[in-house]
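For this depiction, one protein chain was excluded, whereas all remaining protein chains were kept in their positions.
Residue numbering begins at 1 within each chain, and the chains themselves are lettered A, B, C, D and E in the order written.
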Amino acid sequence: MPYVNIKVTGGSEAPTAEQKAELIRGVTDLLGRVLNKNAATTVVIIDEVAMDNWGVGGETTTVRRQKAKFNS
Amino acid sequence: MPYVNIKVTGGSEAPTAEQKAELIRGVTDLLGRVLNKNAATTVVIIDEVAMDNWGVGGETTTVRRQKAKFNS
Amino acid sequence: MPYVNIKVTGGSEAPTAEQKAELIRGVTDLLGRVLNKNAATTVVIIDEVAMDNWGVGGETTTVRRQKAKFNS
Amino acid sequence: MPYVNIKVTGGSEAPTAEQKAELIRGVTDLLGRVLNKNAATTVVIIDEVAMDNWGVGGETTTVRRQKAKFNS
Amino acid sequence: MPYVNIKVTGGSEAPTAEQKAELIRGVTDLLGRVLNKNAATTVVIIDEVAMDNWGVGGETTTVRRQKAKFNS
Partner (left out) sequence: MPYVNIKVTGGSEAPTAEQKAELIRGVTDLLGRVLNKNAATTVVIIDEVAMDNWGVGGETTTVRRQKAKFNS
């Protein structure tokens, strides 16, 4: 009966439909294996977050990606 | 002062503006009736989730809907 | 298949087990009535939040309740 | 290591990229100042919510904005 | 940089510290494998929800567990 919410960056980094299906299958399996949870009632919701809307280290991901490019 | 978040499938299954207004009114009334909460400060946020991003039983809703169609 | 999260103040304002059951039943019925959602897969999670941890108007609920008492 | 989620109305009220960057910087600074949290692992996610999907006082923000205009 | 929130029932069904560590490791690995996400910035938060506070099918988990026992 678990509920799982996965947030990842979207836009040019958005997962494909296949990758999303794999995440849903993988985390449902994990909960069955570790906690014996029933897959039938395991709910997984994936949120794709725009890079301007996701901050780490006080900066948006947009800015972080630009700096990473500049430094590489 | 309650906060309510409702997540439903979007896309072709997305609720209309009228249905969303009815959900907001309904859940606000419920909290007033059961817990005597003040409607003025009851906040309701509805998220519409793409069917590829919502999994149950280890499968995306996209796949579940296709199987349901096939079996009907 | 909806997912609903309801946050209310806990502690001395916490809902009873009966009130929580009534909220769960009520919001599940609402989603069935308005959006024809299947009750069997409607998930509702209630969070009880300590009054020091809930702010409105820039103040904790603890402070707001004291002011309300003082003014009444 | 804190995690912060900020939800604001989107659409015509959506914050600009600059405002989002300022929110991310500001809340990361706040957590460093008040709780001595490490900015490098502070995550901030901003959600922009459609006005039909955000309710207060039992009404959608769409309706509330129309009434505010009518009364002004 | 993903963020994952896992909600499971707590109380007598709460996962042990070892099981929680295994969930955190497992979902972090999954995101690395499927999406090539950096483990160092993958955040996982597990919430344990009281059985009176978790509803499925319009009933609390407390009631569902009693019925399951009665029927077995």
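By our rule, a residue touches a chain if its C-beta (ideal position, glycine included) is under 8 Å from a C-beta of that chain, and two chains touch if they have at least 3 such contacts.
The model shown is predicted, which means the values in this text are computed figures rather than measured ones.
Asks: Touching the missing chain, which residues of subunit C?
Replies: The list for subunit C reads 7, 49, 52-60, 62-63.
Asks: Determine and list the subunit D residues touching the chain excluded from the picture.
Replies: Where subunit D meets the chain not shown: residues 1-9, 15, 19, 22-23, 26-27, 30-31, 33-35, 37, 41, 54, 56, 61.
Asks: With the missing chain put back, which residues of subunit E would touch it? List them for me.
Replies: 17, 20-21, 24-25, 28-29, 39-48
Note that only the chains that are shown with their structure count from here on.
Asks: Between A-E, D-E or A-B, which shows the same interface as A-D, counting it as a repeat when over half of the contact pairs match?
Replies: Having compared contact pairs by residue number, the answer is A-B.
Asks: Could you please state the distance in Å, as a whole number, between where the Cα atoms of subunit A are centred and where those of subunit C are centred?
Replies: Result: the chain centres lie 27 Å from each other.
Asks: Two or more other chains touching the same residue: where does that happen in subunit B?
Replies: Counting only residues that touch two or more other chains, subunit B contributes 7, 41, 54, 56.
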